[in-house]
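Every protein chain except one is present and positioned as in the full complex.
Right, chain A next:
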Amino acid sequence: MSSTTPLIQLRNISKAFGGREILRGATLDIQRNEITAIIGKSGGGKSVLVKHIIGLITADSGEIIFDGIPYSNMKRKDFSAIKNRCSYMFQNNALFDSMTVFENIALPLREKFKLGKKDLEDKVRARIEQLELTEVAQMYPKQISGGMQKRVALARALVTEPEIIFFDEPTTGLDPIRKKTVFSMIHRYHEKLNFTAVIITHDIPDIFYIAHTVNILDEGRIIFSGSPVALEQSSDPGLYTYTHGHEMLIDELTGLHNRLSLMRKIEAFGAEVQGSEQLVLATVRLLGMRTMMDYKGDLLAHAFIRNLAKFVNSFLPEGACAGMFSKEILVIAAKTKDESTLELFLSQLEAFFTNLTIETYCQKHRLQVEIGGALVTPGLSAYSAIQEALATSKKYV
């Protein structure tokens, strides 16, 4: 089989439970030796999809092709050989509660390989030490914390050094530090052992740093499959929820449009401009905002943006909108017949930054404010229109 052929191909997989359709023709490729991530909403069928590969669930329709051979043509013995090449880390860990941590980790080795007692113990101990489980090795899963149970499940998945590992939400229930440790460990092991990994996760954007391919499962179908960079650069608004889901709360709290919806709004205004109407853009560039976030934290910056957003939203006329992107640029856009609209925007913004408290705040945190605005040529791309407005910016604070 050519190395470019995907190791596992899922073709039009459909599955329903009790009349409820979970998968509706999901198609997915898993490349060998790569880390493939599957993201999607909770209860969207990610685990169900992956369980088809390992044979825990049989599809109602569709085909799975492993190393070029369809499962439908595969003998039981061959499928058994596939299982021997795989490991599965369950979402709820699936640890054997009648066995100690040590026995849980040793079980796949005991059942799959004919190892001597010493070799087996050495391998298990090595994993136990790597995952900092030495102190709990002789305890039962119920006696240890959820995070530790997760690590035991991870150790059990890795102990046989399999070719393919399925991680079903490996970081759920872990603290942020251990989350990062788990991802970096998967990455490190992948570099070392070059296995094929399939990770189901909600940890965005962390997963983008280690995955080679990201697949988005939505409404039972894969709606995106590509590199994390391609996903991030995608202008598809349907994908924004997945790529910037972690920022959506902030967008909602400020009431400002995000980058994508702002661009769409400006382009829509541009296209709708008729007769005496004009497209007005006012911009505020907050230089130093990112540095402030790095040094003093996101929350302080967020509080400032929230105040600014509240003020902007208070004077926005009908048919206008405001949005923010890159954490530094606030844009107010309006489609208007009133020539004084731009002046109104600029004077209001200046009034906000003239406020003594705001001015002191900006000086204290070394924020430089530039305010600009222009009547933009209709038909320009949103990006060019914003650039045109930004070009008029003048340092204010």
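For this structure, a couple of remarks:
Quick note on the criterion: a residue touches a chain if its C-beta (ideal position, glycine included) is under 8 Å from a C-beta of that chain, and two chains touch if they have at least 3 such contacts; residues count from 1.
We take it that contacts and distances are computed from a predicted model.
As stated in its UniProt record, the chain not included in the shown complex is "Phospholipid/cholesterol/gamma-HCH transport system permease protein", which appears among "2-oxoisovalerate oxidoreductase, beta subunit", "Biotin-dependent carboxyltransferase family protein", "Phospholipid/cholesterol/gamma-HCH transport system permease protein" or "ABC transporter ATP-binding protein".
When the whole complex is considered, the residue among A:Asn84, A:Ser261, A:Thr291 or A:Gln348 that touches the unshown chain is A:Asn84.
Residue in contact with the omitted chain (choice from A:Gly25, A:Gly62 or A:Pro108): A:Pro108. Listed for chain A, the residues touching the missing chain in the whole complex are 18, 51, 54-56, 80, 83-84, 86-88, 90, 92, 94-98, 107-108, 111-112.
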